[in-house]
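Quick one: structure below, then a few questions.
Note that this complex is displayed minus one protein chain, with the remaining chains in position.
Let's look at chain A:
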Amino acid sequence: MEFSELIRTGRAQAKLLRGPEAPPLRGTLCVTGHHLLLSPGPQATSDLWLLLLRRVDSIQKRVSGDSGTITLRCKDLRVLQLDIEGVEATLDIARSIEALSSLESVITSFPFFYRPKGLRLGDAWHFHPPERYYKRVARETNAWRLSEVNGDFSLCPSYPRAVIVPRAVDDDALARCARFRQGGRFPVLSYHHAPSGTVLLRSSQPLTGPQKRRCAEDEELLRAVLAGARPGARGFVLDTRSAQAAKQARVTGGGTEAKAAYPGWKRLHRPLERGWPLQESFVRLVEACGDLEQSMDRWLSQPEACHWLAHVKEALSTAYLAAQGVGREGACVLVHGAEGTDSTLLVTSLAQLILDPSSRTIAGFQELVEREWIQAGHPFQLRCAHSAFSHARPKHEAPTFLLFLDCVWQLGRQFPQSLEFGEGLLLALFEHAYASPFGTFLCSSEKERCLCEVRTRTHSLWSGLNQPKEQRKLRNPLYVPNPLAIWPSVELQTLRLWQGLFLRWIRPPEPSEVAWEKVWQIVTDKKTEGCEPTVSASEPQL
């Protein structure tokens, strides 16, 4: 196996420091193809310590005398320090970790080798396909159909095989539509809001170009959307770029919907940050959180650190706007930016969480992530290649998914009883999106996943998470089903830093974890006594 070429040394004696709280661990360090192992001596009681090498974001080595120190900064924001005996061994281990943690090949990655006890291959992979969501939509309306026009991924490589489109539009029209949208991402149904009979759609930008090209089929599709919704429904095109940026995109062949060509549709611009600026503000925030020495003044004045919350605010308020259009004004809303694989998904998924009670359950949220992020073609492989510590030159990295999780966390904080899951699930998703033994977040699109046979050769994260022993960590003990929409406050003053994530490895976690356990205890005790709490309002409970 080719890993052996990259492993330069078998083993070394080392001491592991895991942050200020945990006691140091001593033992024999060993590098394998996918893991870093530390096995304590025979007299020690603690088990084997294991780190997935893919989890390493950056590595720093220092030698002094006849020993060396390796600092590993992980993608889940943890910082580990290894004190290793022997200079040669230190350098060898560092080099091995460096090489192994940056392997790009998907099919040699750990998920293809991971065979945990108690799980069967192929389980849970079929929990959340688009067909399943279509069944639900079909119960509510018959204006939509499931099209398999993309069955061989030829129309749009980043869409799944089946997509939900207006019944009135046939597959030929869809094909022409796809040619008019960047990456072939023609408008598809993202969410059907049964109470108002309107829908949330997503797509990529239209390729109008400098000549302001039009596409009859695309216009027809959007007209069919309005016709299929409740009578008299209006439409909003929510562009996640500024009007200026959308105009500039024409030069490179992109653009936005012309008012005259799409009667009944009104365009709104809500610029959201994406790409490098987002990644940079993530990096700066993590830097600021890790700097324990700084004074309060410097923390507050770090504008970059604060910017992260500004991104959260923007994302939440744009989602609020989309949800408002669908839920309160009874309009159809089409969301797109440029490629339609980043901020578009952020907005549509958050809007569903606001509107749709079923997406706030554990199963519903997993389905939402699967449908609106994984199958909708968010390029996880590119966006999550590196986390906040990497010194590598950034290419496509952006913490869009993390921003989504942060927004969900803010929702959970404002509506502590309305989400069935707790912080634990969000933290788990963050970890697994960046490095995971499961195959769920591998690859950037369904097409790639099919090519790599991810579904048949790896385990799904959902089956891992849905094991009974994980439930207590993930579930929110205070959950009470809330049938209403949850309208969050998006004021800057109500948003908080997600300490559970950004300060997870910095502050001692015990008090809050113990408290969480205690809440569980109280709630289970009371439930057995038979009184159920009731939900009182759909407004934030503050």
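Here are some notes:
Criterion: contacts are C-beta pairs under 8 Å (C-beta built on N, C-alpha and C of every residue); 3 or more make two chains touch, one makes a residue touch a chain; residues count from 1.
The working rule: contacts and distances are computed from a predicted model.
Per its UniProt record, the hidden chain corresponds to "Myotubularin-related protein 6 isoform X8" from the list "aldehyde dehydrogenase (NAD(+))", "Proteasome subunit beta", "Ribosomal RNA-processing protein 40" or "Myotubularin-related protein 6 isoform X8". The residue from A:L309, A:L465 or A:A485 that touches the chain not shown here is A:L309.
When the missing chain is restored to the complex, the residue among A:A99, A:L119 or A:V523 that touches it is A:V523.
In the complete assembly, the contact with the undisplayed chain comes from A:R413, out of A:R176, A:R413, A:R457 or A:R472.
Mapped onto chain A, the interface with the missing chain covers residues 289, 292, 295-297, 299-301, 303, 306-307, 309-310, 313, 413-414, 416-417, 423, 478, 489, 491-497, 499-500, 503, 506-508, 511-512, 514-516, 518-519, 522-523, 526, 531, 533, 537, 539-542.
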